[in-house]
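Mind looking over this structure? Questions follow.
One protein chain is absent from this view; the other protein chains keep their places.
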Amino acid sequence: MANAQLPILEARNITKRFPGVVALNDVSIQFMPGEVHAVVGENGAGKSTLMKLLAGAYTPDEGELFFQGSSISFNHPREAQEVGISIIYQEFNLLPERTVAQNIFLGREPSRYGVVDQRQLMRQTQAVLQRVGAETMISPDAEVKTLSIAQQQLVEIAKALSFDSKVLIMDEPTAALATHEVEILTRLIHKLIANGMAVIFISHRFTEVFDLAKMITVLKDGQHVATVAADAATPSQVITMMVGRELDQYFPELARADEIGAVALEVVNGSNAKLHDISLKLRAGEIVGVSGLQGSGRTELAQAIFGVEPFTSGRILVKGTERPIKTPKAAINLRMGFVTEDRKAEGIFPNQPLNDNILAPVRALQALLRRIKRFGTAEKPQLVLELVQQVDVRTPSIQQEVQYLSGGNQQKVVLAKWLASTCDILIFDEPTRGIDVDAKASIHEMIRDLAQAGTAVLMISSELPEVIGMSDRIVVMWDGRISGELPAGAGEEAIMHLATGHQESHRTAVPEPRGEGTLEL
Amino acid sequence: MAQLSTIGQEKSWRDRILSGLRSVSPIYVVLILLLIGIGTQNPVFLEPSGILNLLRRAAPLMILTAGQLFVIVSGGFDLSVGSIMSLTVIGASLLINNDPTNAWWVILVLFGIGIVAGLINGALVSYLKVPSLIATLGMLLALRGAGLYWTGGAPRGYLTDNFRAFGRGWLEPVPWVERFPYAVIVLIVVSAILIYLFHYTNLGRQLLAVGDNPRAAKLAGIQVEKMRIVAFAVSAVTAVIAGILQGGFGGVNPDAGDGYELQAISAAVLGGAVLLGGRGSVPAAIAGALALEALFTLLNLLGLPKPLRDAVQGLIIIGAVAYAAFSGRRSR
Amino acid sequence: MLNKNKKRSWLVLLALVALIFGLVACGGSDTEEPAGDDTAAEDTAVEEPAAEEPAVEEPVAAGLESDAAEVKSEFFSQEQYDRSMRQMTLTAEGPEGEPWLQYLEAEFVDTSEFAKDGPYTFCFSNAGVNNPWRVVGYNTMLAEVDLHPEIEEFIHVDAEGSDEKQISDIADLVAGGNCDVLIVSPNTTAALTPAVEQACEVLPVIVFDRGVFTDCPVSFVQPIGGYAFGEAGARYIIDNCGDDCNVLALRILPGVDVLEERWASAKLAFEGAGNINVIGVEFGDGDNAKVKSIVTDYLDRFGQIDAVWMDAGATAVAALEAFEDAGQPYPIIVGEDQQDFLVKWQENGLSGIAPTFPTFQWRTPIIAGLRIMNGEELPAVWRLPQPIITNDNLDQYVQPNMPPLHYAMCGCEGMPDFPGRWGGE
Partner (left out) sequence: MTVKTLSNVRSLMRETRLPPVYAILVVVFVAAVVLDAIFGRGQITSSTILTNMVVRSVALGIVAMGQTFVMLAASIDLSVAYLISVTAVMASYLMQGDPNRVPMAVAAVFGIGAVVGLVNGLIVSKLKVNPFIATLGVGLVLKGLLNASFETFVGAVPRSFQTLGYGQIGPIPISILVLLAVTIIGALVLSRTKFGAHLYAVGGNVETSRLSGLRTDRVIILAHVICSLTAVLTGLFVVSRLRSGAPWVGTDGLYDLESIAAVVVGGTALSGGKGGVVGTLAGVLIFGILDTMFNQLGVDTFLKQVLRGAIIILAVASYTIRSREKAA
């Protein structure tokens, strides 16, 4: 498969703006048939936006797309599918109530006069499942909600392949997969490019990126930094391009021994439907990073500690005394805070002004009929103003509805919300997902500042650089268990090793956390 | 809009003005237009006594709407209020039993009944997870039957004058307007209380939060179930008050509240409340109710055939919501 | 005819607005215009009235020309009108003081074919008990049943005001096969005709209150009727109101034959009279609050109203209260035999009249049923007298011990557990 031929898909000077952020700024990339093209960059660098543009889910504000040399524009994802571009989105795009077959061929059911040909549908589905080597694992008429995360990921891939498209876009396809499933995928991708398909591929796992990709494009902060041949670059170079500086300067100083204080939170043998025998200690002044694959139980851990999906057995000790935490309110009462992963779904009240967002937890603890102070509490009437200064939210007015703020500023609001309720135990779940670099840096600063001020911080992150750079200790989860703990500065490999269930003799098993909890991730 | 908000400080004054404008609900403009319209038709209606008459007449719907808003904002519907109103009138006529001295404890009992009904609504929605539309629809049917079953089909006694005073009586003499309807006093007091509760206490903010994003509300320590129940209770209480006023104004009548539930929802929506929660203002909702009542009066004065009044009402409601949806999308 | 045109113009306007909705919506998928134009639609809805102003500047002319006043031809039968006018002048035959047994201009039919020995099962398909008049009537009927031990079972099904439901109810009763007599109080005349026809083929049927478009029932029980009711009230106003009399006519709702008849004859009378100026005809939905509001508005607009004509008395008190609240003298009032009105009438020595659609007619079908069972002959059309309450005989109908919405003309005073069964003390 030579590069002689012209690019099958090309983006020229694409710009896309969203309220508050320029997601992509004048980006130009060429994608060649028959090769894997990896797109890397930090969260918020604009990768997913680019993919959605290529797949017709968004339309660019400026710039053009070219398919096989001719200019095209999509007003509806369908149009992209029709020319032969299919995509696997980062967040799952399946209907849990419908069967595998119905999902894969949604909108393209084989039919005569509008009547679906069931047998044909089943046969085609079988065929597609075979292509991803999942025909034994997954039955075409199984309802998707009954499948494990990994299986659902395979269905997504099968769906994408079913278009027989010339370009396949994969947004973090391996995030949820255990190693041997990743191998299946790798083999699959090799087969595809052998047939001349162009595969565009987003991943945070540099091992994969360098195994698979021929070309690597680096995005940063919505800008196209560079496109390099994989064999002409080293991971560290790419990382440098991604973050724009050397990794080790990128994160704030770790805690000095004398900064770490008494145990603030301790979980002993905590278990519930999704978690098994969790034990961990969290000290005042330290940041404990939690790593693990999607579906490994990272978020469930946070939810259990915070009383959203409480532990059904085991004990929680706060500052040495045992406390039952069955509701978030109870947790907040114990001066805990939880900066959730999914801002839109769990963090903000989009239609409410900034000040009400920030004061929500404070007020939740007050008497229901207590008269409100608009911008603070009885003690600190100016609290909101102070916090907005402190976390540096860029907003025209503190009466602004938060739906009109950029992702980064929204995240700062969520953070301010917990600062307002003066927590001394703070849980962060993906604190910097989907926000641009400088906002990211300042949030990292804040988290560290909080720790130095004596707050005990539990930080869940799927971004290894973040975990490695921020954590004073690293806890790795797999299959609802804590599969190991690593000291500050542990390497990516060591973490991935634990995160994929090794050292725990679970080699064969597939992580199978089921149900909504994981679908939200 | 959205762009402005993030371009930063230097433009913020302009943003403030715009957001200020946005925060003034168009319903007030509509209301004023309608009142002017009425005035041009018949100035009498804009004299103090005329206004007071309009207010007295609209009081039940206005109060009912204010209560309904508590439920709508928290993300639900309350279809049972009309039945609660009727139940109030029927129950009063039975319990008072033509003896004025009974009126006072009867009123307490009625509030008791109302609150219980509200709590049932809330419990069905919060704990049995029955969609509020269905739960309150069931209550609408059940309560409508219950009232009549209780009294064997027709109200049993007269509503005594002291009971009716709330809906019918006057405070007099009063300067400027020689007499001032108690109903309007009730309206003012209740409105004041509800406005205070909704806009000046945690209650209102937490209801908004629950309606806007229940999951986030739970994670912020708000007791979502409890808030929903409170909302339905408030709505039911306003229904009882509306029933007392309505019964007082019109006298015994087995179906005093029929059809009020949809009017209240429409009025709240006219007042800018967003169905399924997260947005709404008590004063605007009350204005919406008054506007609806004023609209009826105006169409009446215009001699517009009654049926067409429904049609116009329908168009206005759709228009109002479409407008809201539109301006909402625009600013996003 | 102005109003006709106005009506049409509004229909057109609304049709247009609706159309705009459609087109507009087609226009822009996710673009903003739709809602944009839509608010335009809203504006027209609000603004349009203002445009109407000039057309409406002569409100007084409303009254007999208004939409609410017009009498559709399908509601007026000269022959029926003459019949009831005539019958009001006749004295009914039958036992003195028991009007539910009396009849006017009866033609008797032989029922020997249906004769059978007791005990009997009587079945009753009721349109509904959805208003106090029907509640009182139904209680009276039950009391009548209790008077006759030979009626072993009385099966009552209630259609809750739905034609469709009542049709099924009748089908059920017929299918059940153990009714000896079927009594029907139709929800609406036209709709129930087919169902009654089907029932007639199987068993003797008695229809009362509202009629049906078939003479298959053995007997049809009904008082003299709407024309007489409406005429009596109008006549009283004409005779007692003096010259240049402002009359406000309040109706419940359009389209119900009984009520249309009442208004039709009243309208005739008013048009014929020299001294009557009908300042308005309004529909109050039988809702106290609405009626009171309407009257209040008219008092504001016209300052003085001399008489109020109503097609049903249920809201008469509300109308009077509007005068009280406005500090105006009571008008001449046409009510009905509802207690709250009678009491007010007596207390304030009003000048009023109460034509009645007597609830004692609910006794007659039971009696007729038993006659059929005994094979006795009975009137094919059992035309009951329709007493009128006037200032002279008012006192004998006022019953302070009865509930406000009790109807005095129930002929139930002598019946078992009176007054308890009717909610009195």
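Per-chain numbering from 1; labels A, B and C assigned in written order.
In this section, a residue touches a chain if its C-beta (ideal position, glycine included) is under 8 Å from a C-beta of that chain, and two chains touch if they have at least 3 such contacts.
All of these numbers come straight from a predicted model, not from anything done at the bench.
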{"item": "Chain not shown, its touching partners among those shown", "value": "A, B, C"}
{"item": "Listed residues B:R144, B:R168 or B:R279, member touching the removed chain", "value": "B:R144"}
{"item": "Residue in contact with the excluded chain [from A:R17, A:R98 or A:R323]", "value": "A:R98"}
{"item": "Residue touching the undisplayed chain, where the options are C:V256, C:V334, C:A354 or C:L370", "value": "C:V256"}
{"item": "Contacts of subunit B with the absent chain, listed as residue ranges", "value": "77, 124, 128-131, 133-135, 137-149, 153, 262, 265-266, 269, 275-276, 305-315, 317-318, 321-322, 325-326, 329"}
{"item": "Touching residues (missing chain, whole complex) on subunit C", "value": "7, 10-11, 14-15, 18, 21-22, 24-26, 28-29, 34-35, 38, 72, 74-75, 128-129, 155-158, 160-165, 167-169, 171-172, 175-178, 188, 190-191, 193-194, 198, 254-257, 260"}
{"item": "For subunit A, residues in touch with the removed chain", "value": "57, 76-78, 81, 89, 93-98, 102, 106-109, 111, 114-116, 118, 515"}
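By our rule, only the chains that are shown with their structure count from here on.
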{"item": "Those chains which touch subunit C and also touch subunit B", "value": "none"}
{"item": "Remotest chain, subunit A as reference, centres from CA atoms", "value": "C"}
{"item": "Chain occupying the middle, per Cα centroid", "value": "B"}
{"item": "Whole-Å separation of chain centres (CA-atom averages), subunit B against subunit C", "value": "33"}
{"item": "Centre distance in Å when subunit A and subunit B are each reduced to the mean of their C-alpha atoms", "value": "44"}
{"item": "Chain centre separation (subunit A, subunit C; CA means) in Å", "value": "70"}
{"item": "Complex interface listing, subunit C residues touching subunit B", "value": "3, 6-7, 10-11, 14, 17-18, 21, 32, 34-36, 38-39, 41-43, 45-50, 52-53, 56, 59, 62, 66-68, 129, 131-132, 135-136, 138-139, 283, 287-289, 291-293, 296-297, 300-301, 317-318, 321, 325, 340, 403-406, 423"}
{"item": "Touch list for subunit A against partner subunit B, complex", "value": "19-20, 306, 308, 327-329, 331-333, 338, 340, 345-352, 356, 359-361, 363-372, 394-397, 399-400, 403-406, 409, 417"}
{"item": "Subunit B residues within the subunit A interface of the complex", "value": "1-6, 8-9, 11-12, 15-16, 19, 197, 200-203, 205-206, 208-209, 212-213, 215-223, 230, 274, 278-279, 331-332"}
